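First up is the structure itself, then whatever we jot down about it.
With one protein chain withheld, the remaining protein chains of the complex are depicted in position.
Chain lettering (A and B) follows the sequence in which the chains are written, and residue indices restart at 1 in each chain.
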Amino acid sequence: MSLSASSRQRGAIALLSLPAVFFTALMVVFPVGYTIWLSFRSAPLGHATQFAGLANYAQLFHSGSFWNSIEVSLALYLLSLALQLIAGTYLALLLFHARRMPAILRSILISPFMVPPVVVGMMFLVILDPSLGAANWILSLFGLPPSAWLASPQWVIPTIALIDTWQWTPFVALIVLGGLQSLPPSVYEAAKIDGAPAHLVFWRITLPLLLPTLMTAAILRSVDLLRFFDIIYVTTQGGPLDASDTLNVLGFHIGFELFQFGYASALAVTLTAMVFGVVLSLNRLRKAVAW
Amino acid sequence: MASVRLQGLRKRFGTHDVIPSLDLEINDHEFMVFVGPSGCGKSTLLRIIAGLEPITEGDLFIGDRRVNDLTPAQRDIAMVFQDYALYPHMTVYQNMAFGLEMRHAAKADIETRVLAAARMLEIEPLLKRRPRDLSGGQRQRVAMGRAVVRDPQVFLFDEPLSNLDAQLRGQVRGEIKALSQRLQTTMVFVTHDQVEAMTMADRIVVLRGGVIQQVGTPEQIYSTPANRFVAGFIGSPSMNFLPVTLEAGGARLEDGTLLPVLTTRRGPAVLGIRPEHFEPAGEGGLAAQILLVEPLGADTLVHFNVGAVRCIARVAPDTRPQMGETLRLGVAPGKAFLFDPESGVRLG
Partner (left out) sequence: MNKRILHILVVAQLVVVALGILFPIVWMVMSSLKSSADVTAYPPSFLFKPTLENYTHLLETTPFFAYARNSLIESGASTILGLALGIPAAYAASVTRSSWPALVTLSARMAPGTLFLVPWYVVFKALGLVGTYAALILTQAAITLPIVIWVLLPAFDAIPRSILEAALVDGCGVLRSLWRVALPLVSSGLVIATILGFVFSWNYFLFALVLSDEGTKPLVVAAFNYIGEGSTDWGGLMAAATLIALPPLVLAIAVQRWLVAGLTLGAVKG
């Protein structure tokens, strides 16, 4: 039921959102429209743009680096998402069973995702240095051979996925913990009375009830992961060669290093379509597993 | 202080008419109670008077002013909400003062009025506390204090007693009644509880499906219900309804028993008897085979079947009826009601 004393009141309420609407139109809606328009035009810097039809998109879909970026982005996305959901659920279960969360632990948990990604990149550049970094030293303690980490074309994506997992697992864990705490305790009691052993309770009761929360976490992470930029730009700039050249890094390179705005716009539109597609299907999945 | 007049009032939510068309006049100084089952539109009607719901069609007057297009604040009403709706971040004093402050009353004036209202409601010691530190009953008083302090034209109460326990409810009921007699302000009180309606009202409006069934004093509603719905809704336990055929000697039940009822009508009807209007009969009357006995102390409820209809009679405790026993029951003279079997309208 809405608060609606009179039309004047309603008008006043609508007026409240006007500034935000105006701002959003100016800063979000207009640029998106402009980008879509630009993606159909060729726009070399310093010249007037001309209609180019689907040329930008055709160029994109015939470009090897575009398909490489798709591959890189998807690999990074799937690997990171899987790692973060599994590690996040594990951490959330630990927190749930510990029952109490001291302030110090809560502080530690929120710290990683409060650190600027640029700083995260900087700290891991030092830790993962192939010759003098702490990471290889730790590997050597376990008798493992050193890795080139970010400098290795095969390992760069898993490495970046690990860095992102370090940064965002606590966030996922806190959301999953919220989900765990909102589950009705009576369900566990009923399962106990039914005589279900602990591991079955997890697989048959907890996990299915938790799926909607996990999907929410997946959606939030997908949005960030699919447009991965900061840490890569700081650490590898898409390298070695193009082994970590995600769509967003490639788009930035085309737009603001080569200044091919039309082409860059086509790529941005494609990337956005991808993000929306993934989010919408995940959202559908979330509704399907809701209870 | 003012009267409230509703003319041809209509309220629609989406495509659904919750109040098709309603006319009502609430007199100045009157304590009017809206009663009815949930979904009957009583709360919507109150919220319309408050200005919290827009009117689809028709006119609403408070005093001589048409207030359709006025905001709640401009209507000069005060409302006590079901959940009290106290401002959690303000003290009791600030809660009571807020409405006056919004009307730019002078500080000294605000203080005088808040203190007077607090004294009247005996909540002076609570003035510095916040709502979360109060008991349910205390919150209820503060909510009333917030309304009283404003000295409005009309008080509106939206089921204000439903969150209190039974004992407290009885007490507060008496206090609200006393308050209304003292303030002499027009009050509109919504409840689903017919005991509240009967004990507090000057007049009662019985609503069903957004339509007024009857308006009258508690006495009128009880003794001359307009139709079967009102008759069944008011009174506890409910009135018993038996299908009968009216003949020269009275009303004949389906099992052939003839009950003496004065009427000139003939043909099928519904006979209504309140539980308290059964009385022991020597010969004749109903043969009631007792299914259940509920001793309440002051009187005893006896359950029995007449044909397929479950009936309840209220009898004196010294009757000591036993389960399985058969009682012979008649109807107190002049206390039987007759209703039209189709429309439910009471037959005169």
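Rule of thumb we're sticking to: a contact is a pair of C-beta atoms (placed from the backbone, for glycine too) under 8 Å apart; a residue touches a chain by one contact, two chains touch by 3 or more.
Computed from a prediction, not measured in an experiment: that's the story for all the values here.
Visitor: Quick one: say which of B:I77, B:L259 or B:A313 touches the chain that got left out.
Guide: Of all options in B:I77, B:L259 or B:A313, contact with the hidden chain holds for B:I77.
Visitor: Hey, which of A:F40, A:F66, A:F124 or A:W149 is the one touching the hidden chain?
Guide: Only one of A:F40, A:F66, A:F124 or A:W149 touches the chain omitted from view, namely A:F124.
Visitor: Of A:L91, A:A161, A:L211 or A:A243, which sits in contact with the chain we cannot see?
Guide: Of these options, the touching residue for the absent chain is A:L91.
Visitor: In the full complex, which residues of chain B touch the absent chain?
Guide: Here the touching residues of chain B are 50-52, 71-73, 77-79, 81-89, 98-99, 102-103, 146, 150.
Visitor: Which chain A residues would touch the chain omitted from the figure, given the whole complex?
Guide: 1-3, 5, 9-10, 12-14, 16-17, 19-21, 23-24, 27-28, 30-32, 34-35, 38, 91, 94-95, 97-98, 103, 105-112, 114-127, 131-132, 134, 137, 140, 166, 169-171, 174-175, 177-179, 182, 213, 216-217, 220, 223, 226-227, 229-230, 233-234, 247-248, 251-252, 255-256, 261, 264-265, 267-269, 271-272, 275-276, 279, 286
We take it that only the chains that are shown with their structure count from here on.
Visitor: Please report how many Å separate the Cα centroid of chain A from that of chain B, as a whole number.
Guide: 58
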